[in-house]
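A single protein chain has been removed from this complex, and every other one stays in its place.
Now for subunit A:
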Amino acid sequence: MALTTAPDPTRRGTGSVRPPATRRGTGRIRHAEGLAGYVFLSPWLIGLMGITAIPMLLSLYLSFTNYDILTPWSEVEWVGLANYERMFTSDPSWWHSVRVTLSFALIAVPLKLAAALGVALLLNRAWRGVGLLRGLFYLPSLLGGSVALAIVWVNMFNREGAFNSFLALFGIEGKPWVNDPDWALETLMVLAIWQFGAPMVIFLAGLKQVPTELYEAASVDGAGKFRKFVNVTLPMLSPVIFFNLVLETINGFQGFTAAFVLSNGTGGPVDSTLMYTLNLYITGFTDLEMGYASAMAWVFLIAIALITVVFFSTGRFWVHYSDGEDR
């Protein structure tokens, strides 16, 4: 399981992930408190076991079987590594879904973060109306993950959609973008980028924390605006950039709803929107190959864990924490 939370980057100095120390009482009180601790923790513990741990183990077991929901448990066959072998060697649609998911995350996430940072920089001034604008930019992040908005999006990029009307203003003839295998995934990327508000709000909070003395010092040293951005803003913002990058990447890998709506649950046109999670859903709940779907889920989990580890181990080289200085 990936051990991954960036301590809240917008509040430097309070980011310990360890639980706060509690005072030691006398023996009897400590015993009573220990008991109380487990009483309060019990719903979470039951959930951890029943909803997370046992299903994970069951899923691991299933990934070595040919289980489908229809055959009784007594007839389930142990197939060893066959599911994994099939995934890597003889399932082109699995490889395809990996490519679709990777290209979605690699393109949409950086663009979304760039939009978020750009708009945050524009907003990072105290004047009237900033609160309202910030709220309006955030609105798509609240609505964008819904089925309703995905439906709107698909129609907007359809033949009679708003996007083609817009192109027509410039005399460009559009096409039904969502039905074109070369463009369908791109429309979903635009939908993801449109929701730049959530990372933007986090960037804004980070920008507020950059000490103005640093800019003054840079001015004294004769730095221009570009130099200040590169040498002051970006390094000071790097914990927030890191935090957004990790979260958005992992969210990006899990995109499901919009791809489901665009393709009516098939991953089409011509598998162009077959996101990994959609492929997993189709395998498990349409084709009922739950053993194979479990193997896919485990590969997904390991991939996410690996990516997180890579992020955290490379972050050391470019993320600048000022912890301790302003504590």
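Everything that follows uses one rule, which is that a residue touches a chain if its C-beta (ideal position, glycine included) is under 8 Å from a C-beta of that chain, and two chains touch if they have at least 3 such contacts; residues count from 1.
Criterion: contacts and distances are computed from a predicted model.
**Student:** Which of the following is the UniProt-recorded protein name of the chain this complex doesn't show: "SpoVR family protein", "Cytochrome C oxidase subunit IV", "Carbohydrate ABC transporter permease" or "Tryptophan synthase beta chain"?
**Tutor:** UniProt lists the chain left out of the view as "Carbohydrate ABC transporter permease".
**Student:** For the full complex, which residue in A:43, A:171 or A:222 touches the chain that was left out?
**Tutor:** Of these options, the touching residue for the absent chain is A:43.
**Student:** Determine and list the subunit A residues touching the chain excluded from the picture.
**Tutor:** So the residues of subunit A touching the missing chain come out as 1-6, 8-11, 14, 17-20, 22-24, 30, 32-38, 40-41, 43-48, 50-52, 54-56, 58-59, 62, 69, 118-119, 121-125, 127, 131, 133-143, 145-149, 151-153, 155-156, 160, 162, 165, 168, 194, 197-198, 201-202, 205, 212, 215, 219, 224-226, 228-229, 232-233, 243, 247, 250-251, 253-254, 256-257, 260-261, 264-265, 277, 280-281, 284-285, 290, 293-294, 297-298, 300-301, 304, 308.
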